[in-house]
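First up is the structure itself, then whatever we jot down about it.
A single protein chain has been omitted from the complex, and every remaining protein chain is retained in its original position.
Take a look at chain A:
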């Protein structure tokens, strides 16, 4: 069966990857891709080899945020070569965005087709040796998520980071994602609260645009770790639009501080798991 073959290549690909982290959220637009890219940059700056797999087939935003839009995926004997953002090839990216002709193209696919694509992404990309593979997902708990989880289940993924914004509507969607993780037995690494608080650039007054504390309260009530909150920062949004590394542009920003803290927590956790 073809399944046996893809199972084999899946194993071949995944055995060289030390840690697999999923970034999930029930709600869209809370910053899954932002959190994914920032964690990837921070890990990269700490000397790790990092891969990002974007399984959001209908709205891939990773290529744009990493400034690799319009690049092509190459083919080698071992499979698809991911797109590298740097010269020493320590930060690799795979996304459906690279396979589309223009940024405006819509991928109008139903589930089975998306599943076939994701399976191919998981088993056919030759990442090489990776310290971390971060998987960015679309919002919801449907085809993409089931496929990813089903395929990774036998390879001990480290777990999932849940991203939320502070307001009640987002928190209740993320609560659903939590039940998804529990049902599919994916460990939860923790909750990140994004867009909490906005410091007015004119008077410095901090407004909670989307209220505050929702993520922390959710983590508390569901007994999962709270990894930290990232403030709403227009310069972060700007750097993502331009596809530049926020870590390089604003090394002293409090936003970066927050991301660093979250990443350190992840690294500690990892050591705890592997040691």
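Just so it is clear, contacts are C-beta pairs under 8 Å (C-beta built on N, C-alpha and C of every residue); 3 or more make two chains touch, one makes a residue touch a chain; residues count from 1.
Here is the rule we use: contacts and distances are computed from a predicted model.
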item	value
Chain left out of the displayed complex - its UniProt protein name, from "glutaminase", "DNA-directed RNA polymerase II subunit RPB11", "Cytosolic Fe-S cluster assembly factor NUBP1 homolog" or "Ribonuclease P protein subunit p30"	"Cytosolic Fe-S cluster assembly factor NUBP1 homolog"
Option from A:14, A:30, A:83 or A:227 whose C-beta touches the chain left out	A:30
Positions on chain A where the hidden chain makes contact	2, 26-30, 57-59, 61, 72-75, 80, 99-101, 103-117, 120, 138-143, 145-146, 165, 167-170, 172-173, 175-180, 183-184, 198, 200-203, 205, 207-211, 232, 234, 237-238, 241-242
